[in-house]
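Shown here: the complex without one of its protein chains, the others still in place.
Just so it is clear, A and B label the chains in written order, and each chain counts residues from 1 on its own.
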Amino acid sequence: MNQNERGWISRCQQGDPNALKEIYNQYHKKVYQIAYGVVRQREEALDIVQEVFIKLFHSIKNFKGRSQFFTYLYRMVINTAIDHTRKIGKYPLSSLDDVGSFQPPEDIERGPEKTLLNKELRERLNRALDKLPPEQRAVLVLREVEGLSYQEMAETMGCSIGTVMSRLHYSRKKMQELLKKDLESLSEITSF
Amino acid sequence: MKQTPLLLPIFVSFLLLTSLSYAQVQTRLRVFEASNVGSGIDSSLRDMGDQLKSLFSFSSYRLLREEMHTLYPNQPVLVPIASRREIELTLIGKQRNVAEVKVKIKQEQKDILNTQVRLSPGRTVSIGGPKHGEGVLIIALSAHF
Partner (left out) sequence: MKDICSSILRLLNKYFDQEVTPRERILVEDHLKECRSCQKSLKFMEELRSLINLQIREATQEEDLPWLWQKIERGIHLQERPTLWQFIQSWLTSSPFLKKKVWIPVVATLGSFLLISTQIFYKKIPSHPDLSVVEYVESQTHNIMVYEFDKPKVTIIWLFDVVDKDSTAS
């Protein structure tokens, strides 16, 4: 935590909304990234960003500085995002019938090739990510996008490092199962 | 028309119950102790004898508890098992011959295990390892479709 951040937190704890604005400017993109990574919906993610910063303003008095501020903030984002997914049933009863069953459209070899291919495979990726429980999506985002270490992820999620490793392992394994038929295509589109 | 408010909830309840009857699964839960003290397989576990011999190298297997439970979607069933532990089973989803069941084993407010498994005809999921007496506890879970 740098000096500026300590100052913002201290002023925020005294009720200064301008201090919250500084924190917002610093973190809003990352908060959105994490929220979007969990809920996978733009509108929901924006609602979560709004809710998190309002919650933060009212609860920051409880932040004692024992952990890093970003783990405190990210934990709020993850919990809020997971609550949202539960409230609106974003993790429905799993359907076992459409795993790997997506057939590429027949005109995929006509141009503009790369754009069509990218869009289709991204949709497959989205569908695969939607099948993960929100806790597993959360660890994927924290690791793959935010680059948190296992220790930082454990602090953020309020669980042990073993649990973090287990969730990461199962989320990657599940994604591999769901996308195994597309692995060759996947390597093509990541080179764009 | 005064009867309408009464008939409608009855009708909706009937529809719901009919729907839910398709979404239940019978599960068999067997809790037994495996150890190297003594020898032999409990007579109630004889049907698992070949399986136990091929998978584990314990000399003795003793049944502690056997129960059948019907699981309904998202309705947890809590079963106490040995040594102040409890197992919680929740039906998460079901196709005709595959049931997704969430299994939690708790001991004194802690989650010893939190897992979700797919039960299909003929498959047993065995959870083992927690210490019990002179040996370990093994919990065998299977489903009937």
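Here is the rule we go by: a residue touches a chain if its C-beta (ideal position, glycine included) is under 8 Å from a C-beta of that chain, and two chains touch if they have at least 3 such contacts.
The structure displayed is predicted, hence computed values, not measured ones.
One chain is not displayed; in the complete assembly it touches the shown chains A, B.
In the complete complex, the residue from A:6, A:61, A:86 or A:169 that touches the missing chain is A:169. Where chain A meets the chain that is not shown, the touching residues are 17, 20-21, 24-25, 28-29, 32-33, 36-37, 42, 45-46, 49-50, 53-54, 57-58, 93, 95-97, 99, 122, 125-126, 129, 133, 136, 140-141, 143-145, 149-150, 159-160, 162-163, 165-170, 172-177, 179, 183, 186-187, 189-190. With the whole complex as reference, residues 4, 8, 11-12, 15-16, 18-20, 22-23, 50-51, 54-55, 94-98, 100, 107, 110-120, 122-131 of chain B touch the missing chain.
Throughout what follows, only the chains that are shown with their structure count from here on.
Each chain gets one centre point, the mean of its Cα atoms, and the points for chain A and chain B are 33 Å apart.
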